[in-house]
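Just passing along the structure, written as structure tokens.
With one protein chain held back, the other chains of the complex are shown just where they sit.
Showing subunit A:
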Amino acid sequence: PKYIIPDCFSGFSPRGDRGGRGGRGGRGGFGDRGRGGFRGGRGGGFKSPDGGFRGRGGGRGGPRGRGGRGAGRGGFGAGKKVLVEPHRHEGVFICRGKEDALVTKNMVVGESVYGEKRMSVEEGETKIEYRAWNPFRSKLAAAILGGIDQIHIKPGAKVMYLGAASGTTVSHVSDIVGPDGLVYAVEFSHRSGRDLLNVAKKRTNIIPIIEDARHPHKYRMLVGMVDVIFADVAQPDQTRIVALNAHNFLKNGGHFVISIKANCIDSTAAPEAVFASEVKKMSAENMKPQEQLTLEPYERDHAVVVAVASPPITYTCE
């Protein structure tokens, strides 16, 4: 553990960050559900040239006597000392201050992908920047905080990410696998695809694929063999989709990390029943489930299942 002084703490850029500020209202999650520190930190961290912005946080809660660093209370006010230590999982870190946070090492120093907090750390001469990982927005972070045993995503791994959306969690996976690894991010929606493309512009280990994951043969030209498949697609036939992709691209003995949303598979059945049926489907497709974990308290009726590809993969899903 090294003592660190976090530097600048603001969001994306003072101008453009109004989107991020908007999120603070409750969607930002952190501030409202116990991790109260971030709210303060965010308000305080704005050493922005347009001096007015500082007051905006104040203006919302009713004008406070102080402008600017009105909220130095709690969490990560700029200039507070925090501690960054590695997590049990490789490539993931924990930032300890008044409040603890899950962080990953930022591959693109100085930039925030979705307005999340960044903290700089001095290690002798080098400065390392870490980005906070929000478990309310990312299922993988929720699983890690929930205590999952193995995520199999480690530095240097090749990951296939199905259901990449706007690239918020993909950016963290990209941070974990580092410059030696690869993340194949598959997303079908055009709107999210645009954002994904912007994220992939900055990070060269993300390969964006704007295709339907149901037809892996359509993007076979772009993909090599992968070590892990992470799936967050929220489709009723997601097991079949994952199996198809695994059959094409997953190496022997590779792993799956699948997020299951009970509501999406079957909204009438009980969540436990849905999870059990999904696990059974997976076993039928030659995926051996290894662990299952619900994502309480971050998500409701969600579960994450970690499985291994039972070799050899037979071709039941043609």
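Everything below uses one rule, namely that a residue touches a chain if its C-beta (ideal position, glycine included) is under 8 Å from a C-beta of that chain, and two chains touch if they have at least 3 such contacts; residues count from 1.
Methods note: contacts and distances are computed from a predicted model.
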item	value
Protein name as given in UniProt for the chain not displayed, "Mediator of RNA polymerase II transcription subunit 4", "AP-2 complex subunit alpha", "Nucleolar protein 58" or "Cytosolic iron-sulfur assembly component 2B"	"Nucleolar protein 58"
Residue among A:V109, A:L222, A:A270 or A:A284 touching the omitted chain	A:L222
Residue, one of A:C95, A:V113, A:A141 or A:A200, that touches the chain absent here	A:A200
Residue touching the undisplayed chain, where the options are A:H87, A:R214, A:K251 or A:K281	A:K251
Residues in subunit A touching the chain absent from view	13, 15-16, 18-19, 22, 50-56, 58-59, 63, 67, 182, 190, 193-194, 197, 200-201, 204, 207-211, 217-225, 247-249, 251-252, 311-315, 318
